[in-house]
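Working notes, beginning with the structure itself.
The full complex has more chains than appear here; those shown keep their coordinates.
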Amino acid sequence: MKTRACVLYGKEDVRIETREIGDVGPKQVRVRIGAGGLCGSDIHYFRDGGIGTIQVSEPIILGHEVAGTVEAVGGEVTNVKPGSRVALCPSLPCGHCRFCQIGQQQHCLDMQFFGSAMRKPHCNGGFRDEIIVEDFQCEPVGDIGLDEAACAEPLAVGLHAINNAGSVFGKRVLVMGAGPIGALLVGAAKLAGAEEIVAVDLADAPLSAAIKMGAMTTVNALAEPDRLARRYSGDKGYFDVGFECTGAGVALGNMFPVVKPRGVIVAVGVSSGAHIPFNALVGKEIHLAGTHRFHAEYPIAARMIAERRIDVRPIISATLPMDRIRDAFDVVRDRSLQMKVQLSFAT
Amino acid sequence: MKTRACVLYGKEDVRIETREIGDVGPKQVRVRIGAGGLCGSDIHYFRDGGIGTIQVSEPIILGHEVAGTVEAVGGEVTNVKPGSRVALCPSLPCGHCRFCQIGQQQHCLDMQFFGSAMRKPHCNGGFRDEIIVEDFQCEPVGDIGLDEAACAEPLAVGLHAINNAGSVFGKRVLVMGAGPIGALLVGAAKLAGAEEIVAVDLADAPLSAAIKMGAMTTVNALAEPDRLARRYSGDKGYFDVGFECTGAGVALGNMFPVVKPRGVIVAVGVSSGAHIPFNALVGKEIHLAGTHRFHAEYPIAARMIAERRIDVRPIISATLPMDRIRDAFDVVRDRSLQMKVQLSFAT
């Protein structure tokens, strides 16, 4: 059996190719992909041929934010059946290393992750019409759109970030950067009962999406660069928790004056080159916590979306058929208009 | 009644003066100071006239690491009596602000702290023959030397740093910088049951003190700059917890490759200008936590020293009479020989 797939050969070289898919094992599932979201790493792979030390050195099928419809199941599969609509968890940890043994599978020493060039041979992803996965990767999502279901992965990233912050219930939350991850984090913080959510971005489209996802206040830091500090830095700071989702060092630095003593800043983006104001970090005992992917959060994210307890539709801004993936990489550049750009498959 | 006191007028201008001390209130205690340790902030005040934005702008009696003998007590004092040997807690939080209300007195919005130029008027310190304090500032220390008792303050800083790390019991601990704070942290981590303690410094004298305080391994990063990374960076890192006590950005940066995923780095020193490797902080979900002074830890530190469960004597490297305070500021410069330099009083 064959499938079309989006294969990246290197910088700006993505091709639609036909690939053989094998047989469905007893605990495996064949899924017809319906939707797949472009993530920052896909974009970096396409534009730059890699991210930092991770380089695309051989052809790789892209995509780790995918959802589809079950076509066939192996004899021992019980959690889904043909026709089930499912979000697909992209991570396959080894289960044996010292991190898997303590419930920290996101740090697995031998992780296989859809569409990731981190290991060699690269791990193929989900931008394809058909795929065979393990049964435990399938999370049923009921009747919602597969475009929504494909947002389970970035939402899981947001849930894991919140878990790294401790709790946001009854707390004041700052979200720097209201792109897809930031806006989903706003939605998750809202669902988690944050008392106040302030979203900051340089463009109005993401801020408008953030409002739809639940932000009470937005700040356009391009239009009003001093507003955040002016309003929230009194008495050693205002926010209990901040999420840095821009990857820009200056944004991270701007969080320290407005986060309270013993507050938490979760670094979701990689702020290379940031100068941290250490007198504030030390003097206010701020906890700066990195967050990486997710583990137990994926099925929870899928259910939150399936039940529309978080409605992710405001963040899906464009959908193109898979054979227009190059166009999709162009479209997503325009942050004044675009949030999550998705591909559709298998039509 | 009068007392001699070490008064700093500005950069390199410290004078021994006579000051009036008032009457002992009903809940107050008059203490004859025996020993006082020079801390990094005292040294910065003397050499530079301040630290960063905190500037000495009026005469201030220095000193916040002091211990002495009770001479007189007010009518309502019950915890000590004349003759009691006591360590003196240097902090007087307001008790009313929003931080005092939630047990975070170290972030008090109106803190009075011995010998600190942070507020105006400056708060006078304990480098003097006689002082009047509140009863709750006095922690009895039994029969140990007052030089040891005067180490309760920096030890409390170390205990608070450990509390910010969560727990070190059964864990592998890295201490960067084995000066007085680092060496006391080694002693505290040892008492707290760390499985392994590695201390790093650029000089051999501190490393030798660290060994006496309980470090199992030492690394001279000047002699062997690559050893730490070579030995401890495999499989995503070795240490569960690291304490950065140097204030040097390069030392902080060197911790990230050798700390495990989900490990904690506690910033005790203020590493101005540090470039943090954000791909490691985010990818390994490292928690970087600032630590500032202490609150509930002071009496615990005093008891640990009083019972010699932590023997602080290896870190006291020189003692000069108070009228030689200028010489003391010279002596302490030589990190190849000196750790904690103390003044003696009231002889």
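Per-chain residue numbering starts at 1, and chain names A and B are given in the order in which the chains are listed.
Operating definition for what follows: a contact is a pair of C-beta atoms (placed from the backbone, for glycine too) under 8 Å apart; a residue touches a chain by one contact, two chains touch by 3 or more.
It should be emphasised that the depicted structure is a prediction, and the values quoted were computed from it without experimental measurement.
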{"item": "Copy number across the full structure, from 2 displayed chains", "value": "4"}
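In the analysis below, only the chains that are shown with their structure count from here on.
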{"item": "Approximate Å spacing (C-alpha centroids) for the pair chain A, chain B", "value": "43"}
{"item": "Contact set on chain B toward chain A in their complex", "value": "52-53, 98-99, 104, 106-107, 109, 164, 235-236, 261-262, 267-276, 278-292"}
